[in-house]
Structures are given as C-alpha cells and as structure tokens.
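Only one protein chain is missing; all other protein chains are in place.
Let's turn to chain A:
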C-alpha cells in the first residue's frame, strides 16, 4: 500500500472544467472519501487515479511513481465499480484470480490466493458460482476480493454501496471499514451520501463544481464548515442572512441580534444553526441560551426518535428544529400557536455568504439526491 499524491490535477472537457486544480495527499493506510453532489467531479478524479481518464493538467503519483500518463493496466490500482463489473462468463474464483493470471502468477499460487481473498470476504463456499447466481451483496464482496487479490497500491471504490438496499449498505460499510483498517489499505472512496462518508472516512474531501470545497476529518467538516455549501451538504442546517455588527454579534436583515463565538468573515454573512442544536422554550420559562427567536409553529413531523418542527420565525424564514420525541417540550406544541426557540452561542456558525445566491435558504447549485 502506498501514498497517493495529486498535485494541481485538472480535467477539461471541451472547455468545461470537470475537475479544477485538485491537490490532495492520501496517506498510506488512510481512507479518504470524495464527497459531493452528482457532477461535482469526484468520479472523474477517481477515474484519473485509476487511469481511465487522462488529466489535462497536473500530476498524479502513486508512491514515488509518476503515473499521470500511465495506462491503467500498468498501474496497480484495485477498483470496485458501482455496478461491480464482475465478468459474467467467469466463475467467482476465475473473477478473483483474473488479476493474478494477468501477472503470470503460478496456477497453484493463484488458487491459494483466491481462496485466501474469498475467506476474507466470507465467500469461500461460492468458488464455482457465476456472478448472476449471487446476490447484490455477494457480488459486491467478490468485486472487493478481486480488487484486493492483486495487492494493489491503492484501493479505489466508486459508489460501492449505492446499489445495495439500506440495511445491507450499513453492514457492508462496516465490513469495508474493518477490512481497510485490518489490512492498512490506502483507500479512496467516492460517494454522494454524506452519512456514508461521515461514517467511513478518516478524512473527507467535499467537492463542488469541480473544485475542492473543504478537506478535513468528518468532525471538522460537521462542526466547522467553511462555506454554506458544506454546512448544507453535511446535514440539515438553517441559514439566516445578515452581517457581523460587532465582534461576536450577528445582526439579521430584519434586525434580530444573535451571538456567536470565534472569529468570522466580515461583510455579508450567513448564520448557520443545525436543527438539532435548537431547543424549544416551554411556555413562559426563561430561555436557556442567549440566542432567542420567536415564531409560529407551522408543522410538526414525527420522524421516530425526533420530531421535526417547522417554525415560521420573525425573521421571515422558516426554521427547522429537531426535538427529541422523549422530551416534554414537544408534547405541549400545537400547530398555528406561537413558540420560542433558543440555541447556545457555540451553535451559531458564521459562514461566508459570497457563494450564497438566494434568499430562500436553499443553496442554488446543490443537486438533490
């Protein structure tokens, strides 16, 4: 397993930047997720590392080797495709052994290695089956075993879980993570599912329109998003437009004052607060936190462990609040009645509004999945 380095990599299709100035180092044994809406360039980036797409700018290194112009069959990358891409005319063991056969490994050694790989993914009883006789989850594991059999320098996963049902996705996700840790695999994982990325990755690279928006650990990106795009993409958030009027103080366009900690970009800004950081203030009680906003309850949606309360706030914007079903606050709430909400100073995040085009609280260029 080796380190993968991309320096200023770019890909232009007929004058359009699919990927622009992409620089990233994936350390040996690290799992990095490329995350972003469809069309953000994450798959193109992965395909450039695999060698299926030639970059129009920059350099890609696997270990010490410059592989920028190298054809895919001379690189040592193990790729798992979204649709698994198992060879339909070969058995499970022929599929897993294909890469070794290409490397002219002795027949007996291939057999041993294939068995070892299939044991790793718990499929050593299905050696002679054909792919069409396997379930989606089994095909997925065969694809993984096939990619790992060649002891690749880097493991590339292209939306590997998106064709599985929700329950299986969760199980396979944990399995991939355990295997990656156990074998110390340098792994690059492409996904559009932020929850998946948060759960699996050591580091996340959030991409938007061909550019890196932010790189960091899951916690960093969730807690301190740099832009409104990240805040919105990394889970639901409420956005209030306004500006920083004094250090630690944010003034909305309609005149409400909110407090935040830390430094913040000047000029026009966005205050972001996550639905699960907001408390409902019961009746006439004193609010627990300094940031207080009142409004009218528009709708209450039961989501299981939490209820989503949509509040038409005095700022003119609809605020989403996640209130735990177990709490008492939610029981007394009625649609159409006034309500107050509050949130701690720490929960206010000030974001640069320069890439924030509309007043609707929705990010304009975000593709819904």
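One rule holds for everything that comes next: a contact is a pair of C-beta atoms (placed from the backbone, for glycine too) under 8 Å apart; a residue touches a chain by one contact, two chains touch by 3 or more; residues count from 1.
To be clear about the criterion, contacts and distances are computed from a predicted model.
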Open item on the list: Out of "ATP phosphoribosyltransferase", "Periplasmic nitrate reductase, electron transfer subunit", "Putative spermidine/putrescine transport system permease protein" or "Biopolymer transporter ExbD", which one is the UniProt protein name for the chain not included here?
Closed with: "Putative spermidine/putrescine transport system permease protein"
TODO: Sort through A:37, A:55 or A:78 and give me the one touching the missing partner chain.
DONE: A:78
Task: Residue touching the undisplayed chain, where the options are A:52, A:222 or A:259 - done: A:52
Open item on the list: Going by the contact rule already stated, which one of A:54, A:102 or A:174 would touch the omitted chain in the full complex?
Closed with: A:102
Open item on the list: Tell me which stretches of chain A touch the chain missing from the display.
Closed with: 50-52, 71-73, 75, 77-79, 81-83, 85-89, 98-99, 102-103, 146-147, 150, 156
